[in-house]
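With one protein chain held back, the other chains of the complex are shown just where they sit.
We just call them A, B and C in the order they show up, numbering each chain from 1.
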Amino acid sequence: MSLITAHEALGQALAEEMRRDSRVLMFGEGVATKRTDLLEAFGPQRVRNTPLAEGIIAGTAAGAAATGLRPVVDLLFAPFLCFAMDEIVNSAGKLRYMSGGQFAFPMVVLAMTGGGWTVGAQHNHNVEAWFVHSPGLKVVMPSTPEDFKGLMKAAIRDDNPVLFFMDMGLAFVPGEVSEDEVLIPLGQAAVRRKGTDVTLISYAKTVHTCLAAAETLAEQGISAEVIDLRTLKPLDEATLLASVRKTGRAVVVHEASRLCGVGAEVAAILSEKAFDHLKAPVLRLTGPDAPAPSSYVLEQAFAPQADAIVQAGLTVMAERVMAG
Amino acid sequence: MSLITAHEALGQALAEEMRRDSRVLMFGEGVATKRTDLLEAFGPQRVRNTPLAEGIIAGTAAGAAATGLRPVVDLLFAPFLCFAMDEIVNSAGKLRYMSGGQFAFPMVVLAMTGGGWTVGAQHNHNVEAWFVHSPGLKVVMPSTPEDFKGLMKAAIRDDNPVLFFMDMGLAFVPGEVSEDEVLIPLGQAAVRRKGTDVTLISYAKTVHTCLAAAETLAEQGISAEVIDLRTLKPLDEATLLASVRKTGRAVVVHEASRLCGVGAEVAAILSEKAFDHLKAPVLRLTGPDAPAPSSYVLEQAFAPQADAIVQAGLTVMAERVMAG
Amino acid sequence: MHPPRPVPSGPDLLAAMLRIRAYEEKIVAFSEAGPFPHVCTSVGQEAAAVGVVSALRPEDEILTNHRSAGHLLARGADPGRLLAEVMGRSTGYCKGKSGTLHVSVKELGVILTSTIVGGELSLAPGVALSRTMLGGEGIVVCFFGDGAACEGIFHESLNLAAVWNLPVLYVCENNQWQAFVHRKETMVGDHVSPWAAAYGMDSLTVDGNDVESVLKAATHAAAQVRETRKPFLLEAWTYRQRGHMEPHDQSYVDPAEIAAWKEKDPIDRLSARLIASGELTQGDIDALRAEIRGAMDTAADFALASPFPDPSELTADVYA
Partner (left out) sequence: MHPPRPVPSGPDLLAAMLRIRAYEEKIVAFSEAGPFPHVCTSVGQEAAAVGVVSALRPEDEILTNHRSAGHLLARGADPGRLLAEVMGRSTGYCKGKSGTLHVSVKELGVILTSTIVGGELSLAPGVALSRTMLGGEGIVVCFFGDGAACEGIFHESLNLAAVWNLPVLYVCENNQWQAFVHRKETMVGDHVSPWAAAYGMDSLTVDGNDVESVLKAATHAAAQVRETRKPFLLEAWTYRQRGHMEPHDQSYVDPAEIAAWKEKDPIDRLSARLIASGELTQGDIDALRAEIRGAMDTAADFALASPFPDPSELTADVYA
């Protein structure tokens, strides 16, 4: 075990996969300047700075992926994905299907998002749900350095386009990462804490908020299970359903806005497939339907807070068992 | 009453609003060529062809809207919105907030989508949920010529950016439109058919599929209420909840893909706020998590079919009343 | 190094153009006969397609757009499988999932066809990057329209290809129209080729209705890309003789403009030259045309007889 940050974990994942597979390369605005270790190890062909142009970065990744390379592109901040939607959604996501399966698009698109840096809504916008909604893509959003490493390695090995979101609030928080090869399959949620009364479902930074809330709930005699989705697409329905069929209560938590977010999907799945087991409404705690403010005090209030999660936990526990 | 198509209804709405308010103008690729009546009536300043460049069309609309005009832009097909996401989401949707309320963005973005023309996934992709998920925007997707007219007029008068989606399958289907001024407020769903046993919730083309299914269900003694959302953002929660609290059963239907779609949001709202009234799981019938195929037979199979809705209606009716 | 390919003869070029014309005529006939998918035909642009594609080698790769039948057929695509694709049949090159608008044929090096105008431009540098990094002598040809040149991705694509020295031959078919808008409404100058200067890129405008000129220019341009491994922009000055798509409508076009361009029809021009030079007689040409039309009948029969995709295809091929 070593204690490293998510940023370092990604660096390790990239280095290991580039070493393992000569088709892996990385490019983006400032990638070669900022990842000098990779540049030194793998040279300027495989670690490239690009012009400031997200569309062609993503399009070039898609074209390269379809013809034999395995690119990882860093698009910096999630709102900049807006300049690359055509290339990601219309090309990388659809051209496999439209071509009747002639091409595959093994590529990873990396972007940061989430509060903590007071950079405001044009740098901080949690748009992961857009890509969950779009066919042909996979979406990953880890919460621990170990997962950053293991999921990035899996994403690079995957033959499909993977959107890989880094919650800014986690980038420089250290965590334990195994010295052995870490490879975490896409599509598997993690149960971060076992519990029996209520399931708290989240991903990225707010997993930690849920864990804090679970502590508080425990003090009040409520046993909360905490699930970290890790991969948002494909979503690990089995783990979700197993937990909620057991606890009968669920609270879904994320920083992204509520409407048509991942929480909506989770709640919809639960209310369809765990209906008979639900003892209380599935609650969602999410960021508001508003752009992310810059001001620190507002930004902190944007993401769901532990006390609100505790409150939601208490609410679903208080809910009487319904009878039709 | 006159019998006109949705396409004609939009033309009427545009003409009426342009006559009423000299700040309203329209531009897009081929707008001046295709809407010659508007061009003749309002001249080349207010009805403009543009270069083939969706980003700057939307950006120009945003810039113009913020400084006194009320533009309507036609971006043709919904997947082309991918080239205009920054301008719509990051600029029009956020700059009011980021500027502390200094600007407003009264603009309408028109786009077609949905099956029926075998044009495939780069012309046909129901992405309305993306915009529901994004702050600062409104989203409209009508199902009848009268609504096309009345909602377009309301959208033009709204001081916020409105995404206006036209289901291609409806563009040339005639319907009754009142001769009087038609103005349908954004944010109000319509109950298209009254019923007591199950609520079928939909929007755009699949409203008609739901109505057909309701007929069949009626023959089997099941009384289905059919709700047409019309405006997807803001969503008319009150109408939804009133219906489902009455029927206790809901099936949500749309052509867009399932994951994080509008159906997920509706199901999540119902299972949170009508939980005590639900007698059966909220089911979703949606397009598959796949790009839209071109081949006619596959394209037809993409959107939910009436018999599947009937089946879902029967399923929720058969569901025993659960007891925790 | 590959041996130089034989230069196609005048009659070869004519046959290739006639094949495209006959194919498009088939499309038109179907469209006029009843409900049929909306197809963007390339009638009038055959010289650009044949001239450029004839200058390529087997290892080269092509990206194209919604108006691709010429490029595909010139590259050797089977008209039966193309028509089947248009008709949404399972024997189509993309199993009917593409339809007319995004036909890729990987085995012919016609890859990643996009009907998002500009999509081909966004993908081209990456394909060329693969060529650069994985070896091989191939170059990448990217066909796009004058309309696509107005998209921002044009700027990004050419700039990146220039900065990274990528072997892309950009071919702009400037056919004067961008769906329902004349290029005069969308750009200040008449030509796209001068835009290459911004990227330090060589460029050339060629009479796109003279197949032999196109072949010569494309051969020169391709050789330069092949040798320098740097991009080049070739503009073919041409005209689409029919409406943007079938069933076609040209009510918004000045009839004199259409007539003037029909005078410059690429097939008529080459035919006249070949007859004048004695290489072919009118009879030869008539016979050739008849033979090719016969082949298109067979292709159409194949397509019509082909089955629709199995319903399971609706969700197949989404993920690898």
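The rule we apply is simple: a contact is a pair of C-beta atoms (placed from the backbone, for glycine too) under 8 Å apart; a residue touches a chain by one contact, two chains touch by 3 or more.
Keep in mind that this is a model prediction, so the values were computed, not measured.
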Candidate in contact with the missing chain, chosen from B:Glu87, B:Asp167, B:Asp197 or B:Glu255: B:Glu87
Residue of B:Ala66, B:Leu170 or B:Val310 in touch with the missing chain, whole complex considered: B:Ala66
Residue in contact with the excluded chain [from B:Gln12, B:Thr33 or B:Thr50]: B:Thr50
Contact residue for the chain not shown (choose from A:Gly11, A:Gly63, A:Pro106 or A:Gly120): A:Gly120
Where the missing chain touches chain B, by residue: 23, 25, 45-46, 48, 50-51, 53, 55-56, 58-69, 71, 86-87, 90-91, 95-106, 135-136, 138, 159-160
Interface with the unshown chain - residue positions in chain C: 150-156, 159, 162-163, 185-189, 194-195, 197-201
Positions on chain A where the hidden chain makes contact: 29-30, 33-34, 49-56, 79-80, 82-83, 117-120, 122-123, 288-291, 293-299, 301-302
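Keep this in mind: only the chains that are shown with their structure count from here on.
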Rounded Å distance between chain A and chain B, as computed from the means of their C-alpha atoms: 29
Gap in Å, rounded to a whole number, between the CA centres of chain C and chain B: 36
Inter-centroid spacing, chain C versus chain A (mean Cα positions, whole Å): 41
Where chain A touches two or more other chains at once, by residue number: 86, 90, 97-98, 135-136
Junction residues of chain C, two or more chains touched: 95-98, 102, 114, 116, 118-119, 152-153, 318
